[in-house]
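Every protein chain but one is kept in place in this view of the complex.
What follows is chain A.
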Amino acid sequence: MTTPIIEMRGIMKRFGAVQALNNVNFHLMPGEILGLVGDNSAGKSTLMKVMTGAYQRDAGEVLVNGEETHFRSPHESRDRGIEMIYQDFALCGNMDVGQNIFLGRWPRRFGLFVDRPKMYEEARQVLGRLKVDVNSVFQKVESLSGGRQQSVAIARAISFEPKVIIFDEPTANLSVMATERLLETMAELKRQGVAQVIISHRLTDIFEVGDRIMVLKRGENVGDRYIAHTSEKEVLELIVSGTPDTALTADEALKQAA
């Protein structure tokens, strides 16, 4: 059996009185697109932030390619090829599109100076090849619409050429056309072997591109199914009334159904 590119076991995370994650297990196979769903505050974003090192777990293990890791910041997980697009985009509104795409890693001259012509040229290339449509690399990000800002955030993440990408509700602000384009981009990245997690409340999007879907409820695993062998109806039931008892792995669920 192949090693998952990412595996998490028994993750616990508490914020004050809230047990955001309770003994959560997770795995992601190379080149797989996993849908992560659950009600608001189910712990989806928290689980992914624990994975990237944006949050520190209270207990549990995070393995990358079977190797145990302790990322202290998203910067460290990025070095291992893990990239997350946050729900709130994490862009600098006072800076332009080009500078945001290369935020903190602008091409440099003599190690000290930002090489602007090169930066804008590369930004243009990234946007072009990702089919992300932003009017101008010189436009200030705060003057862009929410959907366009999201496109910039996605472009930035993909420009790192990561092995794993986590999209946190990427389609929430996108038009039908922009959503189609994003799903195409995801399929294209999959062909290139990039493993992806997509958190979304729109099951249709996940059923269109996903391989597997994982359901969280109040910080616990309540289900895991292969897209090919489940239905939106079954997933909705899990989201609404799933319990830790329904939390079979996708393979177990498949066997049980047979």
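General remarks:
Operating definition for what follows: contacts are C-beta pairs under 8 Å (C-beta built on N, C-alpha and C of every residue); 3 or more make two chains touch, one makes a residue touch a chain; residues count from 1.
Criterion: contacts and distances are computed from a predicted model.
For the chain that does not appear here, its UniProt entry gives the protein name "Ribose transport system permease protein", which is one of "Ferredoxin-NADP reductase", "Iron only hydrogenase large subunit, C-terminal domain", "Ribose transport system permease protein" or "Cytochrome". Check A:V18, A:A59, A:M177 or A:V240 against the missing chain and you find that the one touching it is A:M177. Among A:G66, A:G128, A:G146 or A:P244, only A:G128 touches the chain left out of the display.
Only one of A:P4, A:P74 or A:G223 touches the chain withheld from this view, namely A:P74. Counting over the whole complex, chain A has residues 54, 73-75, 78, 86, 89-95, 99, 103-106, 108, 112-114, 116, 124-125, 127-133, 135-138, 158, 161, 177, 180-181, 184-185, 188, 191-192 touching the chain that is not drawn.
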